[in-house]
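Handing you a structure now.
Here the complex is missing a single protein chain, while all its other protein chains stay put.
When the chains are written out, they are named A, B, C and D in that same order, and each has its own residue count from 1.
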Amino acid sequence: MLSIKNLDVSIEGAQILRGVSFDLEAGKTTVLIGRNGAGKTTTLRTVMGLQTKTGGRLMLGKTDLDRHPGYGRAKLGIGYAPEDRRLIPAFTVEENILLPAYATRMQRDERQRRLNEVYDLLPQLKTMGDRPGGGVSGGQGKMVALGRALMVADHVLLLDEPFQGLAPALALEYAQALKRLREARPEIAFLITESSPELLSSIADHSLQIERGLIEMEHGEAA
Amino acid sequence: MSQPVLRAEGLELAFFGVKAADGIDLEIREGEFLAIIGSNGSGKTTFLNMCTGYLSPTAGTVYLGEKPITGMAPRRIARLGIARAFQIPQLFTDQTLLENVMLAIASRRGIWEGLKPLNRSVYVEEALELLALFGLERHAETITGTLPEGLRKLADITLALALNPKLLLLDEPTSGVSAIERFSLMEKLMAALRSRQMTALFVEHDMEVVRRYADRVVVWDAGKIIAEGNPAQVLKDPKVVERVVGVV
Amino acid sequence: QDNPDTLNIGVFTFTSGPAAAYGMPGKQAAELMIERINADGGIGGLPIEAKFVDEAQGAEGVISEYRRMAEDPSNQVAVAALSSGNCLALAPLGEQLKMPTIAWNCDTHQLLLNDRLQYTYRPNGNTIPEFTAFVAYLLERNPDVKRVAIINPDYSFGHDAAEIVKTAFETFAPDVEIVAELFPKLGASTYQTEISRLSSARPDAIFSNLWGGDLENFVRQASPRGIFMQSQVILALGETVLQRVDLPEGVIVGMLGDGYWLSPDSQANADTVAFAEAYHKRYGEYPVFPAMKMANAFVVMKAAIEKAIDAKGGEWPTRDEIAAAMKGMEVDTMTGHVRIREDNDGIVDQVIGVTAKSDTYDFKVIADMVRYDGDVFMAPIDEEPVEWIRTLDSAFLKALPKPGSYK
Amino acid sequence: MTRLLPLITAIAVLTLLLLPVVLPWSQFIITIAIAKGFAALGVALLLRGGLISIGHAMYFAIGAYVTAFMMKSDMLGDLALLLLGSTLVATLVGLIVGSFLVRFRAIFFAMLNLAVSMVLFALFSKLYGLTGGTDGMRVSVPAIFGNVLDKAAFDGVLYYVCIALLVIVGFLVRAYFKSPLGYGLKAIHTNEVRLEYLGVSAYSITLIAYTISAALAGLGGAMAALSIGHVLPEYAYWTESGHLVLTAVLGGIGGVAGPFIGSVFLEAVHTFAVDFAADAWNMILGATLLLVIFFVPRGLFGLFEGKPAKRASADEETGDTPNTAIEGGAK
Partner (left out) sequence: MLNSILPLLVDGLANAALIFFVAVGLTLVFSVLRILNVAHGSFYSIGAYGAASLGLWLVSVGANPWLSYPALLVSAALVAALFGPTIERLLVRWTYGKGEAIQILVTFGLFLILEDLQRMVFGVQSLYQDTPMTLLGVTMVGGVVYLNYQILLIVLALIVLIGLRLLIKRTRMGRLLAAVVADREVSEAMGINTDRIFMLAFSIGVFLAALGGALATPTTGVAPGLGAETMVLAFAVAAIGGLGQIEGAAIAAVIVATAKVLAVYFVPALDSVAPYLVMLAVLMVRPQGLFGVAETRRV
């Protein structure tokens, strides 16, 4: 689905990613594991066009992502939940979830259908719907960010350290939600970064280890 | 039984109708390593904010020893000996790591030292020593704004340690730190605390960390304390399992 | 010492900012005068070469320009300046650096008040006679005036004028009441609130020494709102806007001196007429009084240098000699006559009149003119001039020529 | 590069000392440039803490007016007294005004300084009896330790006094930058919360900075008043303050020399612009400003400075032993 080839990224003269290559397959969950500062976030941001790359290619199916500016990638069906949530504080939770739908000019009924779908998968969100985005805690925010990403994620879903800072109960819920999602939307390719792999063992199909901007080893099927 | 270092009585605070603290009573005893766990949004960070003067509770009082400190500015509370590390690292992002730590040391020793330079050997040596605690000395000359999240977190803890406080409050010290490094971080932290004889409180989501390191654990839910005690027992409490630990 | 090849001078005026509406005619007149004088063989055989300095750059820029100019011995005369703040700052500098300076538009009576200057000369009169004359003219024309409002720009020139006008009313017509005193900011673009205030105060007469773009703005905003119908308006610097805005008839206007290009004296002077025509041809406008003030400053400069050359038997004079030549000098200017008093102040007639339609021009001209003798409103040397006004009385007014007497 | 700094400084000071001998007309311009440089240094100092003041010309004006007032009295008209007195008054006013304003940040800090300076500007222009209104006040030539000189000789002395002060005050401010207080000021910019949690009062840090900056501007104002010989309310006008910020950023806020470099540079550009394109002075200034900001973002001083501190890199091997790299060395 998404194919990353020889990705090079430098920030302020320091090379952060060195020839990162891997493919995401539809219906499969790929986990990117690495220590702090290894380049996980940078990889995701580059896919979203938030970070300029110095080399390499990004292909979504047959589409070259270079032809699409950062803001166009949501419309192509790539959903992204950033590490630090980044909700719009002044919007309600529901408005936050709907934001990508407005941005990509989604039809009204399609919008509603997807919102309901998100609420089905993540029932906690429904109860928070009209709280302001600035008023939810760190963990709740992760859920909202996932819901928001799902609004447009037709092909690829990028989740940056979704479990970080989640209380274990919530992390389990989150993992279950991911599983439900996996079943409900088998066509999506998942890319999840994580520094603690154990939570993902149940859902990961592939896992990649990234170290200092290099993909170190590749496990075929996760244990 | 040892003296309480910090005591909170009946703290209450709500945001937009959401109760982040709903009658919190808690004591931290001298020399202990107390863990706070709880679901997300249950008010753990808010509690730390109230203890350190960043937020004022609408009711209740926080005592440091016998002295009420509610309503005091964070800097006065800091001078009384409570230091804090943050959930989201709070650093001076356009200065080097070394400068960050030296500034913290200078604050402790009294920042009003006239025009004497900051990078005198006393400061530099102590700062490097502190940085060495978490193996950060290699990054001493790095602008902290460009450090990866995990290292920023460690830097943040180092700044709090530099104040050499009586009581150290740590908000999720291991979140954002990769699983591989989590325990070694905690080991280093415990060593530092012990050698300095500090009392500490830490908010944590990793139950394994709590189990291994906490002397006592307090469980938060929706602004209330729902359980308290020895980690081994508390973590088995069905209420805690349901709301916080989760059933695998 | 060798004779120089050119006569280098500096000319200070506003060429940018809101004050340029007044400063540019000065600059244009200077350019034209230089051209005409040079075409005529220059001064003492030397062509004039001028450097223009924009006063809008602020006092310290102006001062540093002046210093640079004065410290270069090849520069002989400074024609400076427009703004009274700059004039006051440059005068002592002129003494220190021994730079003959012709204060072409420094009307503030503070300039020569306390110091005996050797290098700065003002051939164009000062605020005391200029504004007292308007009160005299108004009281002659509208003896029944009881309520007077003042609207002047908010800086020394405006406040000084208000002080003088109020003192003159107190002296000549003590029953006149000042019903409003407004000082809008210099360069204010809108006067609507002030106009409402003026309107609601119902004054019989409104005095104003607004000038430049400010004056144009005020007139344009006040006239549709009936101010000119409601009150007798006195625009002390009104002559400058006659060609640019359509003032109603009967507005008392003046030109702070005698510098009106259409006055009988000017029209009788072939050189002035030629100058005005050339000016019109070049700049599309006839020379308003700042232009005439500048032109007259050049006339004085030329006369002084020529006098100094004569005194030196044809040799080129030093700066000191040029300055000395101006002492007590009397010159026929393009619009009348000036006599430089011992305190270096010029005694110049005051011309005042009212706006009227013209047969010849498609803009208003000044009719019903009076030409007050320069001496009558001049305070004696070393007397506090505003206090001096109080020593006059209404009998003094009787002796003056009447409106319409200058034909 | 850093090690060359003392050398460059020495050369610069030497050049300044000799300049009037070579180019006499430059003496006045440089005096003014230094005077304004002091004010710009005050502004730059605040900028280090992320505080933009669009009102600092008021302290410049206060320094200038105090000099003018002191000159009016018979006893106080001595150069040393004047410089001292003006700086003192500006410092005091800075302390008082600052005690209200340093609570504010960002745009609000800028705007409030603007507002206060405009009120002061209005006072200077309206209190005719006291300040001479918009015509300003004359500043005659003061004595130097009781010796009365003529203007030209005095200007010469003033020039060298300014340079001496530039060196002395420059070193003091540099020491301040390097002290914990100076670092604390920089910390205001990035994280006040953490600063407070370190037990440091952000309020006091900013108030000290503000007061120092007012003192610097006041000193500059006194020099300008003495050199120009006339003070005007315009000194306090907001565009003057804008120019001070411009000077500071143009020169660079990384070190003490920056604002002075900016100031001398601007005076030079001005001098040439007046000769070649008098009508486009603002345009030249604006374009210069943009060019410098675009191409030398750290200001002209950045050209002389060493490389910025190391940024993080994924390459862990580059993390060499830190001690040697510390600027100035750990003794």
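In the analysis below, a contact is a pair of C-beta atoms (placed from the backbone, for glycine too) under 8 Å apart; a residue touches a chain by one contact, two chains touch by 3 or more.
What you see is a predicted model; the values in this text were computed from it and never measured.
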item	value
Sole contact to the chain not displayed, among A:G55, A:G72 or A:P123	A:G72
Contact residue for the chain not shown (choose from D:L16, D:L246, D:V264 or D:L300)	D:L246
Touch criterion as defined above, residue of C:A20, C:V148, C:L235 or C:I366 at the omitted chain	C:A20
Of D:L14, D:L130, D:V148 or D:L290, the residue in touch with the unshown chain	D:L290
Absent chain, residues of subunit C that touch it	15-18, 20-21, 24, 154, 180-185, 187-190, 192-194, 196-197, 199-200, 213, 216-217, 220-221, 224-226, 244-245
Touching residues on subunit D - with respect to the absent chain	47, 50, 52, 54, 100, 103-104, 106-108, 110-112, 114-116, 118-119, 122, 126, 193, 238-239, 242, 245-246, 249, 279-283, 285-287, 289-290, 293-294, 297
Missing-chain contacts mapped onto subunit A	48-50, 69-75, 80, 82, 86, 88-91, 95, 99-100, 102-105, 134, 148, 152
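Going forward, only the chains that are shown with their structure count from here on.
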item	value
Centre-of-Cα separation between subunit D and subunit B, whole angstrom	42
Sites on subunit B at which at least two other chains make contact	146-148
Set of subunit A residues in contact with two or more other chains	12, 37-38
Contact footprint of subunit D on subunit C as seen in their complex	15-16, 52-54, 57-61, 63-65, 67-68, 71-72, 84-85, 88-89, 92-93, 96-97, 108, 110, 154-157, 159
Touching residues on subunit A, where the partner in the complex is subunit B	11-12, 34-38, 41, 83-84, 131-132, 135-140, 142, 161, 164-173, 195-198
In the complex, subunit B residues that touch subunit D	52, 54, 73-76, 78-79, 83-84, 86, 90-96, 98-99, 102-104, 106-108, 111-121, 124-125, 128, 137-143, 145-148, 159-160, 163
